[in-house]
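What you see is part of a larger complex, with each chain still in position.
Here the chain labels run A and B in written order, and each chain numbers its own residues starting at 1.
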Amino acid sequence: MKTFNDLAELPTDEISALLELATRLDKYPEPLALQGKVLSLLFLSPSLRTLASFQAAMTRLGGGSFVISPDMSIHGIETRPGIVMDGAAAEHINEAVPVIASYGDAIGIRAFAERKDLEHDMSESEFGALTDLIDTPWINMESAMNHPCQNLADWKTMDDLAIPANGGKFVLSWAYHPKALPLAVPSSTLYTAARRGMEVTVLRPEGFELPKPVMQKARAAAESSGGSVRETDDRADAMQGAHVIYAKSWSSTRHYGDRLGDQKLREEHIDWCVDEPWFDNARDDCRFMHCLPVRRGVVVSEPVLDGPRSVVIHEARNRMLAQMAVLHQMLGAGQ
Amino acid sequence: MKTFNDLAELPTDEISALLELATRLDKYPEPLALQGKVLSLLFLSPSLRTLASFQAAMTRLGGGSFVISPDMSIHGIETRPGIVMDGAAAEHINEAVPVIASYGDAIGIRAFAERKDLEHDMSESEFGALTDLIDTPWINMESAMNHPCQNLADWKTMDDLAIPANGGKFVLSWAYHPKALPLAVPSSTLYTAARRGMEVTVLRPEGFELPKPVMQKARAAAESSGGSVRETDDRADAMQGAHVIYAKSWSSTRHYGDRLGDQKLREEHIDWCVDEPWFDNARDDCRFMHCLPVRRGVVVSEPVLDGPRSVVIHEARNRMLAQMAVLHQMLGAGQ
């Protein structure tokens, strides 16, 4: 495996192999597997789980990592192409990325969407410009539209909990949040649940529809896997018989890049905070999933988050295991 | 060993075993002992020695670590319970702590006292709220009232220097400092010297008495160990025949949480800077100890700090060795 960017780029047997390997590495540690191997970690956007879990993953496999982020004392990093650098930034990403990559056997990169223009963000042109600079294997640690490490961890979490693939009912629900957040997690989570063969419902208010290409990609995956994809703003309908509700806030696609328009629309939906009554017609054992960080009392009520439905810590721990599997496939002895 | 929180929680033979192990690991390195093991390090308060020495300790034992601190680019972390998170903080400590812990085989946590209310700080309720969130073994890297890594390092330092346990005279002296500092080091150091069986004198101005429960805990330890504990504001009396002066500034307990009252009282004692004349009636080889960081010319004079009495660098290096012993006991093959 040379890149880990989007589950859509992997055949099903490779996904299965990663999931099995993640489980095996949890039971049977391999502290010599990546001896002397280095993972470069470049964070152009903030992180806690990804930062911690990748470092832990490399250590558990016997290798190591280093972190570079712009909040370190490294002068500013310029990202605009073709610019005369007579301002504050002392280094251009065109040198920084290949240099950082050259110190590792693989590199992980995180760079969130600009969130000015939806077409632009969906094109992944900025993330592509970064990865075009790299010769080594690379891992997408969250770009404008993808978060494959989260997706693989979530898939494993549902397997761990014996939530059915075909026949499993998965609700991806928008939730209120004071800020306009990126589309990477909802888009790639939708794809993942559909790819897993689940009956997926996107529950969101009007104006927060996921982009058409995102829905189409998920529908195509569902067709192959025996799943289905639909969308609604009717909560009771969506939650009917649900195995899982996966909550996440995201930007209004109707007002994408228009901060005030987004703000106005989202404040009409401040009641979209996942709470126990949401589960009235779900399965009794319906689970609550979230990628974290999550705002208590805003995205989800405390009783749900702290209660038995919540599997958010399980998901977060699976980040490490999923990434260990990816790193093992990418850098291990068989490669 | 599942937790390392307070030397008072350990039987004497366990303390002895840790001290012996620390010495052994210095002489006979074990670079394979913790292969593939991960220590999570969570700093909710600033650090230099602890930050560096724990990372070094894990590397020397063949494992690794990662650091999370709020000065990193990780959004704010909310610590208040039961809050609606519609402000700046994007993550609550209730998720952050178990997630970070889940990536490690053990976790170290540092969180200083609030220093508003003495009862509250002495209850360690905030640190307890954090460690209640954790399933893995954990290490106290300094809480409101404890600093067991420093205590174990200091005990080893006195052993290294052949300072007598029973019969050794230990002066814990308050010193001037422009800020009101926590009680963790003086309280746990007092306990440690008493537990070691020494004749301990707390030397402090009126208004800076250590809290009664702290004195009682030390007196109880002294009774079992054959030591003694007393307090005075008479410098010449305290230093008579002393083997060690351990300097440390701390908050006024009379004005705890009252910044201006504390400030006014401490400024009357700006002359409490440990200087060569303090040693007039001490033993010729009386040592100067301090946990660092120390303010030169304020807490201690340069001649004393840079002179042969000072063992502060020895103490600081012993931090690493003491922690290696703790980690070895907690995570090594026999556990």
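Following the convention adopted for this analysis, a residue touches a chain if its C-beta (ideal position, glycine included) is under 8 Å from a C-beta of that chain, and two chains touch if they have at least 3 such contacts.
Small disclaimer: the values here were computed from a predicted structure and weren't measured.
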> In this structure file, how many copies does the full complex comprise, given 2 in place?
Replying inline: 3
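We adopt the following convention: only the chains that are shown with their structure count from here on.
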> Where the centres are mean C-alpha positions, what is the separation of chain A from chain B, in Å?
Replying inline: 40
>> Quick check: in the complex, which residue numbers of chain B touch chain A?
In response: 35-38, 40, 63-66, 68, 72-75, 78, 82-86, 90-92, 94-96, 98-100, 102-104
>> Which residues of chain A touch chain B once you look at their complex with the stated criterion?
In response: 29-32, 43, 46-49, 51-53, 55-56, 58-62, 64, 69-71, 178, 292-298, 302, 306, 312-313, 316-317, 320
